[in-house]
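Okay, here's the structure, questions in a sec.
The complex appears here without one of its protein chains, the remainder shown in place.
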Amino acid sequence: MPEYWVSDINKAEEGVAQLEWAERNMPVLMSLRKKYSDEKPLRGAKIAACLHVTKETGVLVRTLKAWGAEVYLAASNPLSTQDDIAAALATEGVCVFAKKGESEKEYFWAIEKVASIHPDIVIDDGADLHSLLHEKHPEMLNKIKGGAEETTTGVVRLRALEKEKKLGYPVFAVNDAMTKQMFDNRYGTGQSTIDGLLRATNILISGKTIVVAGYGWVGRGIAARARGMGAEVIITEVDPVKALEAVMDGYRVMKMEEAAKIGDVFITATGDKDVITWKHMEKMKDGAILANSGHFNVEVSVKDLEENSISSRELRRYMKEYKMKNGKVLYLLAEGRLLNLVAAEGHPSEVMDMSFANQALIAKKVWTEPRLEPKVYKVPLDIDQNIAMLKLKSMGIEIDELTPEQKEYLDSWKLD
Amino acid sequence: MPEYWVSDINKAEEGVAQLEWAERNMPVLMSLRKKYSDEKPLRGAKIAACLHVTKETGVLVRTLKAWGAEVYLAASNPLSTQDDIAAALATEGVCVFAKKGESEKEYFWAIEKVASIHPDIVIDDGADLHSLLHEKHPEMLNKIKGGAEETTTGVVRLRALEKEKKLGYPVFAVNDAMTKQMFDNRYGTGQSTIDGLLRATNILISGKTIVVAGYGWVGRGIAARARGMGAEVIITEVDPVKALEAVMDGYRVMKMEEAAKIGDVFITATGDKDVITWKHMEKMKDGAILANSGHFNVEVSVKDLEENSISSRELRRYMKEYKMKNGKVLYLLAEGRLLNLVAAEGHPSEVMDMSFANQALIAKKVWTEPRLEPKVYKVPLDIDQNIAMLKLKSMGIEIDELTPEQKEYLDSWKLD
Amino acid sequence: MPEYWVSDINKAEEGVAQLEWAERNMPVLMSLRKKYSDEKPLRGAKIAACLHVTKETGVLVRTLKAWGAEVYLAASNPLSTQDDIAAALATEGVCVFAKKGESEKEYFWAIEKVASIHPDIVIDDGADLHSLLHEKHPEMLNKIKGGAEETTTGVVRLRALEKEKKLGYPVFAVNDAMTKQMFDNRYGTGQSTIDGLLRATNILISGKTIVVAGYGWVGRGIAARARGMGAEVIITEVDPVKALEAVMDGYRVMKMEEAAKIGDVFITATGDKDVITWKHMEKMKDGAILANSGHFNVEVSVKDLEENSISSRELRRYMKEYKMKNGKVLYLLAEGRLLNLVAAEGHPSEVMDMSFANQALIAKKVWTEPRLEPKVYKVPLDIDQNIAMLKLKSMGIEIDELTPEQKEYLDSWKLD
Partner (left out) sequence: MPEYWVSDINKAEEGVAQLEWAERNMPVLMSLRKKYSDEKPLRGAKIAACLHVTKETGVLVRTLKAWGAEVYLAASNPLSTQDDIAAALATEGVCVFAKKGESEKEYFWAIEKVASIHPDIVIDDGADLHSLLHEKHPEMLNKIKGGAEETTTGVVRLRALEKEKKLGYPVFAVNDAMTKQMFDNRYGTGQSTIDGLLRATNILISGKTIVVAGYGWVGRGIAARARGMGAEVIITEVDPVKALEAVMDGYRVMKMEEAAKIGDVFITATGDKDVITWKHMEKMKDGAILANSGHFNVEVSVKDLEENSISSRELRRYMKEYKMKNGKVLYLLAEGRLLNLVAAEGHPSEVMDMSFANQALIAKKVWTEPRLEPKVYKVPLDIDQNIAMLKLKSMGIEIDELTPEQKEYLDSWKLD
């Protein structure tokens, strides 16, 4: 039995049923698992992973194990752990350190725990594990053959590290793979944010004005789904090209200070901090709802809410009511943490299928190929296309192929 | 303390918080409650109600009480009761008989219980209470001053009764009010069905083929939201005009036998029975998901699922996995009962606000005006428009008014 | 050769090709034409028709002739005549009196011309012919066996006449048939209004704010298509229920006075007059575009434009530029007349297929059945459903049928 730290090991059986359901909805990763399980391409690799401990992560971890790796897992968010999954993985021999609702101190203790194994491969979601290794364990960096990063936020942090010439091992920006970010960030977060909003509030979306901060992949996914559920959507942005795209997509675009006055619901998805502060809150309508779908709980200033309210209470699960000093009431969902992971179940298995197929194939690539320079790398195009093709196949979809004449035509430059 | 039968009276406090949240989202009913609470227009009336025992029903019941009525409440579905609400209402003096998960026997016992009070007014959702009164208590019919019916299904049943000249008291088809059916059936059920689907399965809707049976208000609400979440939607219908409308709205329309072969998810919303039977199930893809949003659990033939499967198990809450004798797996959600009420929280407060404002104003009308002939009546247009106007006002929306010249123009017939 | 008054009889050949194209796209009317052409159910009937002289009307007129009728045709709008069609019909023996761009005097002369034949059946679009018969030719009313009216506006006028007990013959409100109004008013006008807007202006719709006045079938068709082309859509309404529906559909709803300040394009579809007057125009942005898709050119006050401008010119075909006295420029499309008919080609054949199948079957019904009381009648449901079924068939679509058990279930009222 491995070392582990979970809420209730007796929930393992429930977790196993969840894992089965996830495996059914992750045909790409399952076909890859099967394809390489004899070969065991990760034999001998120690993997430190900091990921949301969900059923989909469970399927990834099972795959890494089936390929021969030893896996150590910590949660990448104190609230996102599914305790039954943690229990199931523990009983299957994964060293998992994660409890839903763990304290901040416990959260970092768990990350330290998986960091301390002297890993060969590092898989992270948000770059807390990468950061900790660089800050606290410079001695381990040389041994690490490579890493991967799942989120936009994490890639931004790693690029900053690279720019300062402090990156200690090569990292693949799995986040930037087309089969990850176009699907996971857009379709996955789009749907699961709506899901989280409904579970936390049960409000009618139709007829509401929803303000989405940020029109990156995540923001546009949320905007599309909110509109698809009948909301009028307002976008705020700092990038003029993205702002213009939002306008052309039929959304209203304005400064947050203006949007603050008319929104019923606010959802941040920028990757930056202080997107909604007291400056905006004080202009909001009575009963406005605040939520975040960006990686860290810094986008909505909880501090400003606390400091400018006279009382607060948990009105529903994941919904806190603040009576503000200006007499109005504001609602904060999921403590300003990732709404989709805290109040709902995070991404559906189908999107994580592709993200984690990338993770698995990158781990395989890192372990079976020579160590690269310590830089941030893109996922190779052939991995992306392979995954997309496997996904289409799993859906029973066939697509056209270029004929040699068509290929030649595309390459030609002569006058027709 | 009134007589009551609830799961756990200690949940009352939780229920009260839920009621507060609902009241915030039901501005129309709240403004009406306030307007007539001094007048007490229902003083002396005994109301028998058979409704889903949700927080919104709680707000209606509180309103009826504030207007002077004595209220007896049973659940209109064995699975839809929110136990905390039942507890809260019981502590507030409502005779409530409802437990989530009550047996069929208990369900009818509870309806009998509220029927037996010799009511003045009967409010029903699905017409089980109306039917029981007609079948078992013909002696009470004369005393009943009037009733109301909330659902399409119920109105169909009452019209059949009326046609056979057996209707014993006047009933208002609240279901047919524009501010009820256009909003509740379409926007409410549309959203909450998606909500129920997500909570029960957490599948990615985007990229799925969802088959919606029936293109009435409920069906088109579900179809619009499913498309809005990224699904490809197929409609089945028996009415050629509705079928054509679905085609024009950009959906594929076909027979269920054809749709059975290609759907990933099937949702029935027809009000009829045996919409999906073994004839269809046997053609379905491995892993197809079956659900119902019509009033009764007769649309998907659970009997056919049971008889043609070799084993079954509860894989997730509200999701049962059937291994069929043809080797495929099918999933049934919420036992084929109303998906939105069983797996999610039913309609958002905002839509019930209007449905229940109709119920309250109809109860007031029934009690304060002379008894009508025993027929099925429409909700008067002025009630509908009044409610719509109050709703717009609560959203801060002002609309144009016709000038006298414009009114005259609309009434004119002369050559211009 | 019949009497006729057309622009250029030499355009007949062009018109014939257009008629062939229309017949290909009108499978319902063509199948009906064929079905009854031996029987000649309209033998002996003189039909006075006042319709937009388009290729689709040509297919109707050919059908009425194939069924044995004698047809006299005037235009229902001075600008909507397609001269090649008028020419083609004239050569085929129809007494047609219509020229694109005819004067108002000529317009009424032509209507008088077809009125003067002592018709048996009257088919009208807007009720100018019905009105003229009632005002100027009361002596003819008794002979008229029945009539039909194509538009909302016309039906409103006829209902006013009926209310005043002045209606002289039975009229069927073809406009109100489901296969007419749901398809023609919504899908037809929706698309062709966008088409007219593009042909008149070639502006990019995406990113524009388009204000639609009226959320009836026409207005919601325009709104849906404008949004589908990327616009942000604002609705103005006078009916609170419709206004609320627009809100729930995700549109912004406000008074025209507010919308005036922010719209880029304004399209009226109310059936009423003075929807946009100087009160609104003076608040509009420089360069705002005004158009109308309601039946008469009274919705945008052209008088107010003229009186408050210092100069004007035709900048593009169907687009007039007004320099207003407040220094801003406003653009009026199609002189404020029906944008879709003037600047584009009116409804696509596919929608007129159903409208005109109603017209043909109603003419047949009027002529072959006993004369009814002089009232406004609905199109019988079986005609509606027959047409919808023929349309589905022409698209290769099959739908489900109720089993006897399902029918019985729908009719039952007993406890399950």
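We just call them A, B and C in the order they show up, numbering each chain from 1.
Here is the rule we go by: a residue touches a chain if its C-beta (ideal position, glycine included) is under 8 Å from a C-beta of that chain, and two chains touch if they have at least 3 such contacts.
The structure displayed is predicted, hence computed values, not measured ones.
K.L.:
For the chain not shown, which residue from A:141, A:254 or A:329 touches it across the whole complex?
P.N.:
Of all options in A:141, A:254 or A:329, contact with the hidden chain holds for A:254.
K.L.:
Pick out which of B:33, B:65 or B:227 touches the chain that's been left out of the picture.
P.N.:
Missing-chain contact among the listed residues: B:227.
K.L.:
Which of C:216, C:348 or C:374 touches the chain that is not shown?
P.N.:
Answer from the full complex: C:348 touches the omitted chain.
K.L.:
In the whole complex, not just what's shown, which of A:74, A:203 or A:298 touches the removed chain?
P.N.:
A:298
K.L.:
List every residue of chain A that touches the chain not included in the displayed model.
P.N.:
On the side of chain A, residues 127-128, 131-132, 135, 156-158, 160-161, 164, 178-179, 182-183, 186-187, 236-241, 243-245, 247-248, 253-256, 258, 271-274, 296, 298, 384-385, 388-389, 391-392, 395, 397-403, 405-406, 409-416 touch the unshown chain.
K.L.:
List the residues of chain B that touch the chain left out of this view.
P.N.:
Here the touching residues of chain B are 206-207, 227, 230-232, 247-252.
K.L.:
Kindly note down the residues of chain C that lie in touch with the hidden chain.
P.N.:
Per the touch rule, chain C residues meeting the hidden chain are 17-18, 20-21, 24-25, 187-188, 190-191, 194-195, 198-199, 202-207, 224-225, 227-230, 287, 315-316, 344-345, 347-351, 395.
By definition in this document, only the chains that are shown with their structure count from here on.
K.L.:
Could you classify the chain A-chain C contact as same or different, where same means more than half of all interface residue numbers appear on both copies?
P.N.:
same
K.L.:
Taking each chain's centre as the mean of its CA atoms, which one is most distant from chain C?
P.N.:
A
K.L.:
Rounded to the nearest whole Å, what is the centre-to-centre distance of chain A and chain C, using the mean of the C-alpha atoms as each centre?
P.N.:
Computed value for the inter-centroid distance: 52 Å.
K.L.:
Find every residue in chain B that makes contact with two or more other chains and list them.
P.N.:
Expected reply: 187, 395.
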